[in-house]
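The other protein chains are all here in position, but one chain of the complex has been omitted.
Up next, subunit A:
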Amino acid sequence: MFALSQIEHDLPMPPHLLSRPLPDAIKAELERLFLDKVIANLGLCVSVYDIRSIEGGSIHPGQGCSTYKVSFRLLMFKPFNGEVLVGRIIGYDDKGLQVSLDFFSDISIPGHLMQFGTVRGPDGRWMLKTEDGDELYLDLDDEIRFLVSSTKYPRIPIDQKEDDPPFAPMQIVGSIKGDGLGLLAWWAADEEEGEEAAEQEQ
């Protein structure tokens, strides 16, 4: 779910940070630049993990600040394909479900990556029709376990129409097709039944 990325950056140090010790000032500046931002193909930056080296400090002609060459590691949210995540359903439409991890919400589960037999109910909610004829609804705020199928980093659109959804720089496509995937309640229930059966045997 989380990975480290090593990055080198030429960092101009604004003069108002000169009063602070250099490593602190650099860390503050890096956090301002990268924290909570998506870097294409690297993921969402959660935190500055450590600073490996600070070099330079030269002042370029015409600039009122010193520039340092900083090598540092960022803690990125970057799930790999095939990783299992647990999130909460925050919405649905005709394309599929939207899932949130509280700190990251651009996750979609399209209809074709759901269990076989999942259709939209009369009220628009998605539901799984089981062989026994049960209708299992995928409701808002339910906890859902899914597999990361792919991660997309779309380019910034040149023109945004009014009715377009807000631009998301990182989109995760999830899949709930497979054993053990889907709502946590579906699989937890099985376990309880098993326990009950075990108790009865005793």
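The rule is simple: a contact is a pair of C-beta atoms (placed from the backbone, for glycine too) under 8 Å apart; a residue touches a chain by one contact, two chains touch by 3 or more; residues count from 1.
Note that in this section contacts and distances are computed from a predicted model.
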Protein that the absent chain corresponds to, by UniProt name, given "Protein EARLY RESPONSIVE TO DEHYDRATION 15", "tRNA-splicing endonuclease subunit Sen15 domain-containing protein", "DNA-directed RNA polymerase III subunit RPC9" or "N-terminal E2 ubiquitin-conjugating enzyme": "DNA-directed RNA polymerase III subunit RPC9"
Residue of A:57, A:117, A:154 or A:180 in touch with the missing chain, whole complex considered: A:180
Options A:2, A:137 or A:167, residue touching the unrepresented chain: A:2
Option from A:21, A:62 or A:82 whose C-beta touches the chain left out: A:82
Touch with the omitted chain, as defined above, among A:35, A:54 or A:136: A:35
Positions on subunit A where the hidden chain makes contact: 1-9, 31, 35-36, 41-42, 46-47, 49, 71, 73, 75, 77, 80, 82-84, 86, 101-103, 145, 147, 178-181, 187, 190-191, 194
